[in-house]
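Notes follow the structure.
One protein chain is absent from this view; the other protein chains keep their places.
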Amino acid sequence: MNVGLAIFWKDVLIEWRSRDRVVAMLLFSLLVVMIFQFSLPGGASADTQVYAPGLLWVAYVLAALFGLGRAFTLELENDALSGLALAPAERGWVFLGKALANLTILAPAQAATAFAFGLFFALDLTAVAAPLAGIVLLGSLGLCSVGTLFSAVAVRTRFREVMLPLLLLPLLVPIVSGSVRATTVLIATGSVPFEPIQLLVVTDVAYLIVCFLTFDYVLDE
Amino acid sequence: MIRWTGILLAALVTACTVLIATSPVDARQGVIANILYVHVPCAFAAYAGFLTTAICSALYLVRRDERFDRIAMAAAEVGVLFCTLNILSGPIWAKGTWGQWWVWDPRLTVTLLLWFVYLAYLLLRSFTEGSERTARFAAVYGLLGAIVIPLNYFAIELFGGAAMHPDNLEGDSLGPAIALPFAASVVTGLTALWHLVLVRADLEHRQAPPDL
Partner (left out) sequence: MNGARVTGCSLTKRFGHAVALDQLSLELAPGESLAVLGPNGAGKSTLLRLLAGLARPNAGTIEIDGAPAHRRSARRRIGYIGHATLLYPALTARENLVFAARLYGVPDPAERAAQLLEDAELGAAADEQVAGFSRGMAQRAAIARGLVHDPALVLLDEPFTGLDRSASERLLVRLATLRREGRSLVLVTHELAHAAQLADASLVLAKGRTVHTGRGEDAASLEDAYLAAVERAA
């Protein structure tokens, strides 16, 4: 438990010193929003609002893939990953510490992207900001759990940049579909639907448990 | 073992061919319905293969016995093969019967996702160095790939995909004349899966360095 907190603190501190992942993800997801402007008929406007929730999550997933890929490269320098593997603790806590740090580092980019979506699609998100943040948190939790696990895997394979999305995207279908559905209903009606949230919670719990238990096998050399 | 499954498979294929050739042609769909004698066994074989991969992955992580890893790998390869045949044969039949090549029906979508998962599994294996590390990484992924199946079903139903596949094979949904060749083709498909998995795992075993 303390090991998880130590790792979380260490990752956030390193990110705070350089801020390179936060800035890169932020710019990246704003660029993705720009691309949507050119790929939608009539651009991002009130007329294309119906596409906004789906596209928002596409931007989130792409930004997360981008940021998660870097999560373990910082552990490769000076073989720091071995330092984590040496810790006499349940390795699941190492996983949780890394996953929570990823979740935290993702948050600024996500908030800014949501703001940009509201602006370009003429959506007023301020009224639903709190429940939307909740949905984003639930979705991102699942995203960061498998994302962290397979980031640790991909970083030690050849073609690591290609490997992470290939491994991750098929596993993200339940999370993306639940999040998009929940976001759509929330923006349309102002209330949070039960079924997609249920799917998100079940997926998050299942992924977190399996990742916690299997991280031991990933951390071994 | 491999010899016996091979002989059994040869016998089953012969019997199946005879049974299908002598069964009546479907009154409504015509001769195109015979694709189902390939399509459905391939689906059963693919699902059985992926299930084997998931179970053997879990067993490998618990026991760390290379034999489980070899079977998991073989079942994924053969499963992807059958899954490919299944996905290719489906649209041919669907165009003739539903009038469309592709429909985002839940079972179709989940099968396609599974195909992606286990292709990624095989890619992961070929991009990882060191046999023991490959086995561990792949086992973790093979396990998660199976957990995602029920979640995906739930996810797709949430989006209200139109279910075009029959829910279950009930005894009376098939006429007695085609029930027997149908059952025979499924048994043949599963036997083919097991035979190929055994051959592939054996090949891998022969390539592996000798146990010291």
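Going in written order, the chains are labelled A and B, and every chain counts its residues from 1.
By definition in this document, a contact is a pair of C-beta atoms (placed from the backbone, for glycine too) under 8 Å apart; a residue touches a chain by one contact, two chains touch by 3 or more.
Here the structure is a predicted model, which is why all the values come from computation and not from measurement.
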Chain A residues touching the omitted chain (full complex): 2-3, 5-7, 9-10, 13-14, 17-18, 74, 77-80, 82-90, 220-221
For chain B, the residues touching the chain missing from this view: 129-132, 209, 211-212
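FYI, only the chains that are shown with their structure count from here on.
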Chain A - residues contacting chain B, complex: 146, 149-150, 153, 156-159, 163, 166-167, 169-171, 173-174, 177-178, 181, 195-196, 199, 202-203, 206-207, 210, 214, 217-218, 220-221
Of all residues in chain B, those that touch chain A in their complex: 61, 113, 116-117, 120, 123-124, 127-129, 133, 136-137, 139-141, 143-145, 147-148, 151-152, 154-156, 158-159
